[in-house]
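Here the complex is missing one protein chain, while the rest keep their positions.
For clarity, chains are labelled A and B in written order, and residue numbers in each chain start from 1.
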Amino acid sequence: MLSWIERFVSSSVGRKALMALTGLMLIGFLIAHLAGNLSLFAGDGGTAFDAYAHAISSLPILPIAEVALALLFLGHIYLAVKTTRENRRARPQGYSVTGTHGEKSFASKTMFPTGVVILAFLIKHLWDFRLQKEAFEEAPYASVQQALSDPLTASVYMLGILALGIHLSHAFGSALQSLGANHPKYTPALRAIGKVLAVALTLGFISIPIYFWLGGSSS
Amino acid sequence: MSSQFKLDSACPSGPIESRWDNHRFEMKQVNPANKRKFKILVVGTGLAGGSAAATLAELGYNVTSLCIQDSPRRAHSIAAQGGINAAKNYPNDGDSIYRLFYDTVKGGDFRARESNVYRLAQVSNNIIDQANAQGVPFAREYGGHLANRSFGGAQVSRTFYARGATGQQLLLGAYSAMNRQIHAGKIDMRTRREMLDLVTIDGVARGVICRNLITGELERYAADAVLLCTGGYGNVFYLSTNAKASNVTASWRAHKRGALFANPCFTQIHPTCIPVSGDHQSKLTLMSESLRNDGRIWTPKERDDGRPGDQVPEDERDYYLERRYPAFGNLVPRDVASRAAKERCDSGYGVGNSKQAVYLDFKDAIARDGEDAVRAKYGNLFHMYEKITDENPYQRPMRIFPAVHYTMGGLWVDYNLQSTIPGLFVLGEANFSDHGANRLGASALMQGLSDGYFVIPATVCGHLAGANLQPVTTSHEAFAAVEHEVREKTDKLLSIGGSRSVDSFHRELGLTMWDKCGMARSESGLREAVDKIRGIRESFWGDVRVLGESENLNQSLEKAGRVADFLEFAETFAVDALHRSESCGGHFREESQTEEGEALRDDENFCYAAAWEFQGVGNDSTLHKEDLSFDYVKLAQRSYK
Partner (left out) sequence: MTLNLRIWRQKDSHAEGAIESYELPGVSSDMSFLEMLDILNEQLIGKGEEPVSFDHDCREGVCGSCGAMVNGQVHGPDTETTLCQLHMRRFKDGDTLQVEPWRSAAFPVLKDLVVDRSSFDRIQQAGGYVSVATGSPPDANSVPIPKDDAEAAFDYAECIGCGGCVAACPNGAAMLFTAAKVAHLKKLPQGQPERERRVLSMVDTMDKEGFGACTNHYECTAACPKGVPIDAIATMNREYLRATFFSKEGV
């Protein structure tokens, strides 16, 4: 009998823990992703980035990692949709005036919408660099440069990354809370780290489209 | 009148220490397997009702529990702040069961039954153990052991507390014990139900009629024993520290069915309440007596001193309690402290806009212990004061005035807590039993829980095993008859269609009660009160306006029924106060005082509990006396000097 697992995944607390866990893993992915992408700024006309891209694409476990990553995303999205739907059902009639005592934030209130924007951006991003795999693998740096020097694409990227930043500013602290990782000594620091991380990832990622939009190293 | 009642207190004899043990041994028992054949109805879910329902269900009885609120957790016991007494003697300051017993009898001004009070003191320690085991977060010392503080009327520290919310925590403890039994199916919990009458069959209590406050339906509940745990009647004064829904209806309707009402005039006026601010006032807020541990009470030495309290120099202040009662100082019992405040205000020394207030000052405590220490102890009370008055009590002395708080009187019960109607038991504030003419601070919680956790589980089986009860269902004609009467009364209230709201009558009654039956009472005033009460009652039944329907949630209708009962009950209250021409405890008759203005008891003529028998609305009730004897605590004029 796996009744206890079923109970866990169907409970609100269990679902939130899984959402937190998948979210934290995705943050881990983002950190690694950004670290690799920073080689775009090497100023060597793309040599470093091309080498990095080739190294990644020749990893033997890449297919497995990609499937795992996809599952993380899909799991996170599924849990978000389910939770959001149940939360809407928990208040069928809303208030005619809404107010606050000051804790709920723009980010906390928009986790679902920012998530949708991020998803849209993700699809676009996958389309650009993953589904047109051959073009990308042939000349990774050049294809990034080409894509992002288009102002429209760069704008879409910036928008997506901003949504990601807003999403992340709530995500890290929230995930720790959902996992019950709380201690009066460390929680305030961890929450602050979460905010710093959100800002750092946002700045790190957003600098890429800005960089290429402004002409990149080729100018 | 010759009486069909012989007021038999059923008190066991023998040495006081072993009376409760002997009594329990001699009582008929119900074997565990048979307990599930009995149904017990518990009305009210405060400390007494909650603890009784939980414990009886644990023992195996089928319990149905009714409460007026939307949840059993909201009963008014929840508002008790300061603490609960027990004779643990953890501080090693000389406390003992005997001392708690002695203090309570003396504090009650020798108008309580010694046997009951001794039992209360005996089980007090079990209550602390029980609550602690439930997870009640009592205050603790750094070593992890329970902390105590001092309360009025005692020179030892025996009060256990959970910050300023001891009643809440103890009630939630009882509520949690109930929840366990509800979950187990042993308690059938019915919320938003108001008991509107008692059903007796062959003179034995066999059920109640309730109104479902949501649907308005009248419901019948049959049982083998009925427990009234419905609290006190302080709201007969309209303004009191009681919750708005606190009422006398359940007790009063039981009284009309034959249960004697004892000492209705014994009312406790609590000295440390926030003064009235205007005509809109709907209730009064008490601040725990624990404030008197560190706060000093004073008025200016000059009459009509208009300066703000913090600007009156030290040598122009009269710390009148410390002056008059050097031994107990600010910790004299409540009745003494309240009367002293009234005396100051009546003599023109009152402060604030209304001049109906005295100061409670923490200046010295803050200078001695620091503001943080004071905040840690009393922060929530100061916060509450500031919210209501918009004044900062850390900077300015608080204004306080006495307010009606607790009623020592109630339905007469014997040692088994059984009323004069067999099968009808009365617990907690609703009965008259343990506090005599004045209750000491932190003793109400003790009594409620003592009655519910420890006394009633032992005594109810005496009735169940001995009464040879025939099975009864709600289809018995007695239920139909009583339900019919209740319906008629409800319909009548809705049909009057007069011009005045229920509240306006309640306020009018309250003013009369406070004026004539409040902190000081006189023969002429009480006579006037009786007339006035009759007048208000008459105009109520001719001119009240109750809107809405009976088949729906109708708060006006609920209030109307309660005020109608208060208007009948108030007369009995005044008559009791009139007949007792002595002063004792909270009952101060102006005709009976010492030269120094202290209450003067008359043991020669009034050493009894006055139990009144209903003879019809507007007719004189019949007085029955239960003589009180004091074999252990010798009768003496109380002195706290």
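Everything that follows uses one rule, which is that contacts are C-beta pairs under 8 Å (C-beta built on N, C-alpha and C of every residue); 3 or more make two chains touch, one makes a residue touch a chain.
In this text the structure is predicted, and so the values were computed from the model without any measurement.
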| note | Where B:L553, B:L600 or B:L623 are the choices, the one touching the absent chain is B:L553
| task | Tell me which residue among B:L41, B:L66, B:A154 or B:A177 touches the hidden chain in the full complex. | result | B:A177
| Which residue of B:N34, B:N126, B:S522 or B:S550 touches the chain not shown here | B:N126
| message | Can you tell me which of B:Q281, B:T474 or B:S581 touches the chain that was removed from the display? | response | B:Q281
| request: Quickly run down the residues of chain B that touch the omitted chain. | output: 51, 54-55, 58, 69-74, 76, 78-79, 88, 90, 126, 128-146, 162-163, 165, 168-169, 172, 175-177, 179-180, 182-183, 189, 191, 214, 241, 243-245, 277-278, 280-283, 285-286, 383-384, 387-388, 390, 453-454, 457, 501, 503-504, 545, 547-548, 552-553, 555-556
| note | Had the left-out chain been drawn, it would touch chain A at residues 1, 3-4, 7-8, 11-17, 83, 86-87, 89-105, 108-109, 111, 170, 173-174, 176-182, 184, 187
